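Every protein chain except one is present and positioned as in the full complex.
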Amino acid sequence: VPARVAYLLGLGDDALVYAQRLGEWLTNAPQIEEDMALGNVGLDLLGQARTLLTHAGEVEGAGRDEDDLAYLRDEREFRNVHLVEQPRGDFGQEMARMLWFASYQCELYTALLELPTSDETLRGVAEKALKEVAYHRDHAGQWVLRLGDGTEESHARMQAGLEAVLPYLAELFDDDEASRWAAEAGIGVLPSTLHDGAVAHVRAVVQEATLDLPEESRWRSRGGREGIHSRPMGYLLAEMQHIHRSHPGASW
Amino acid sequence: VPARVAYLLGLGDDALVYAQRLGEWLTNAPQIEEDMALGNVGLDLLGQARTLLTHAGEVEGAGRDEDDLAYLRDEREFRNVHLVEQPRGDFGQEMARMLWFASYQCELYTALLELPTSDETLRGVAEKALKEVAYHRDHAGQWVLRLGDGTEESHARMQAGLEAVLPYLAELFDDDEASRWAAEAGIGVLPSTLHDGAVAHVRAVVQEATLDLPEESRWRSRGGREGIHSRPMGYLLAEMQHIHRSHPGASW
Amino acid sequence: EEHMAYFDGLVSADKRIEPRDAMPEGYRKTLIRQIAQHAHSEIIGMQPEGNWISRAPSLRRKAILMAKVQDEAGHGLYLYSAAETLGMDREEMLDLLHAGKQKYSSIFNYPTLTWADAGAIGWLVDGAAIMNQVPLCRCSYGPYARAMIRVCKEESFHQRQGFEILWVLARGTEEQKAMAQDAANRWWWPALMMFGPPDSGEQAKGGHTAQNMAWGIKRFTNDDLRQKFVDMTVPQAQKLGLTLPDPDLTYNEETGHWDFGPIDWDEFWRVLGGDGPCNAERISHRKAAHDEGAWVREAAVAYADKQAARAGAAAGAVA
Partner (left out) sequence: EEHMAYFDGLVSADKRIEPRDAMPEGYRKTLIRQIAQHAHSEIIGMQPEGNWISRAPSLRRKAILMAKVQDEAGHGLYLYSAAETLGMDREEMLDLLHAGKQKYSSIFNYPTLTWADAGAIGWLVDGAAIMNQVPLCRCSYGPYARAMIRVCKEESFHQRQGFEILWVLARGTEEQKAMAQDAANRWWWPALMMFGPPDSGEQAKGGHTAQNMAWGIKRFTNDDLRQKFVDMTVPQAQKLGLTLPDPDLTYNEETGHWDFGPIDWDEFWRVLGGDGPCNAERISHRKAAHDEGAWVREAAVAYADKQAARAGAAAGAVA
């Protein structure tokens, strides 16, 4: 896959896979308002994913549309980070993941908008998505506050949620070959440049929530952008792709 | 699907789907001996399934082999009962399911051997499998004893296991169209005729284990033999079939 | 007495009763029961379709389905709010649902076995729901009537989406056609049962139709609504190219209606009584989500209390 396509797929796959995980909250949220809110976040990400995958397919020029890319690629061809493919934990863990991921995406889309990019589609995504992910970040932040500064139990669980996502954070800011190429070419940004901004935002929320920001992880995830995934990914794809793959060539 | 094929598929799908569930115990059993034992039971059932599906494909005469039948049928075409498709519960629940299913299978294969059947393959399966399922029944029975007459906790959990499988038992003994045809044709048996023998065996074990055999269920499963399945079935098939379906026409 | 005369006057003038108005206790109870059941149906109804979000066969369909299930959550919220104006709060209604003491529409006790079921639910189940709900937009109780207006607008959108799912399947591969037909076969009769048992005749079992009509809660009998639904749906099935699983279905030139065969009310009562394919699953899924979320709701309350206390302290300091 050419680097430009790979870069777009990385952005799109993150959004797609996280949308898939968030869809699992519908009917499982702690209150009905959250069924709606998490559904909304999932829908926003799915929307971003669709535009990004469609665009990646067009740039590639091999005739693959959004569904070909979502349903007919194998695990090794998906370029999302491990954070988004992890199974649904409890609500605190989800808020920790969402706070981090949305903070990362806020920095990402902000930086993309600041580029004198020649990729108008990508600029369009960034423009629309920035408003969305700012809301996601705020929504998760509100919950981190409520849970951190709520009851004793919720404080402990929210802290545990922050610890649970910790090993998957470094990878968000890894510069891979595709992003290096994209930054060089002026159409993308180096993930490493997004680190400080994202951390600053999360740190402020976590402190206000009377929680501790964990910083030491015995291990860290690696390689999602090269198609090296964690165990849950294959099962996620099996579920997501099964019906589509069961009817080769069908329209829906 | 002709009734004779449907009958064979029902027997084969029960074994296949239960083998799939038992395979999930490997690496998850309470002790290594049980990783081996549950793997063994799963392997026996997988073996039965392979012969039965292969035979069903031959009888059908449409050129479908065991893999076509296992991997390329949709949920509505699977004819197994709901009991075997339920997700893995705790070990007590698994022993309850295995005791019931193996008791049912013991009665089934015994009855098939008593038929002056013209289906030599089916007789061959019954002959070989009867020894296997007698061991499964015994293995589960031993555990029901140990857990029922073990600690207070294990007694309570084993009792809960018996309650958990209760709603799925009646369906094992439902006469469906295919089994009625097969019994009529002298190549199969009516499930309803297997009920009393299976219950007698389970009852004896449960009593010796100082447990109560629950008999009242507010609801009961229905329709597996007509391809009406419960929610977990679709996800089980997605996982089981995904790789095979991802490579149409490939050999393995 | 005077209050009740005012109530009767409003009802007979086809005006709206509002929360501040006095109302007969029976009216209040009936409405709470009906609105709660309606809200619960939206919430439980998220499950059969939610089952297909992760497996939807195209990203476009996945997005539409997610939005739809989310709309149902929204409908549940409007309706719980409407019921709360009658003096029962949401938490209490959910407890009654989980304890099996308030009901939800029995149709959601049927499983969604294939992707086509997402279409059939939209087409038939939402179609039947709209038939029930459109008259409720003129219900005598104001908050309920207003909630229904919002709900109906979105439901008809969902119904069209369901129809479109089946339309595409019915024009697809042989497997897709079979899937669509199978879904129609399985959902047709349960959809007809959604209107409830007959209001009269052998099968009628102590319904409340007459009283509810007098109160302006109900506008049509179950049988009238069912007939309207059949009359609307048969031509749609023909357009789709699907057969409805009723050999007795025939157009009656005299009445101008479609006659249909006998409904299996035994099945209806059995499923309503708890022995349907998914009753146990629907409630246990719902209860598990609620129980697992308890700590989150408690934390939200605790945080709000702390914030209020802080605001109070700050206000005190300023004063």
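Chains here go by letter, A, B and C, matching the order in which they are written, and residues are numbered from 1 within each.
Convention: a residue touches a chain if its C-beta (ideal position, glycine included) is under 8 Å from a C-beta of that chain, and two chains touch if they have at least 3 such contacts.
Since this is a predicted model, take the numbers as computed values, not measurements.
Novice: Give the labels of the shown chains that the missing chain contacts, considering the complete complex.
Specialist: Taking every chain of the complex into account, the missing one touches A, B.
Novice: Please identify which residue in B:50, B:64 or B:82 touches the non-displayed chain.
Specialist: Considering all chains, including the one not shown, the answer is B:50.
Novice: Among B:91, B:109 or B:219, which one is in touch with the chain left out?
Specialist: Only one listed residue reaches the unshown chain, and that is B:91.
Novice: Who touches the missing chain here, B:70, B:108, B:172 or B:211?
Specialist: Checking each option in B:70, B:108, B:172 or B:211, the one touching the absent chain turns out to be B:70.
Novice: In the whole complex, what residues of chain B lie against the chain that is missing from view?
Specialist: Residue positions of chain B that touch the missing chain: 16, 20, 23-24, 26-36, 39-40, 42-43, 46-47, 49-50, 53, 66-67, 70-71, 90-92, 145-147, 149-151, 153-154, 157, 239-240, 242-244, 247, 249-252.
Novice: Under the stated touch rule, tell me which residues of chain A contact the chain that is not displayed.
Specialist: Against the left-out chain, chain A lists 74-76, 167, 218-223, 227-231, 234, 238.
Just so it is clear, only the chains that are shown with their structure count from here on.
Novice: Please identify the chain lying most centrally, where each chain is represented by the average of its Cα atoms.
Specialist: The most central chain here turns out to be C.
Novice: Given the two chain pairs B-C and A-C, which is bridged by the higher number of C-beta pairs in contact?
Specialist: Answer to which pair has more contacts is A-C.
Novice: Centroid from C-alpha atoms only, then distance chain A to chain C, rounded to Å. What do you get?
Specialist: So the centroids are 35 Å from each other.
Novice: Taking each residue of chain A in turn, which ones touch at least two of the other chains?
Specialist: Expected reply: 239, 242-243.
Novice: Please list all residues of chain C that touch 2 or more other chains.
Specialist: In chain C, 55, 175 touch at least two other chains.
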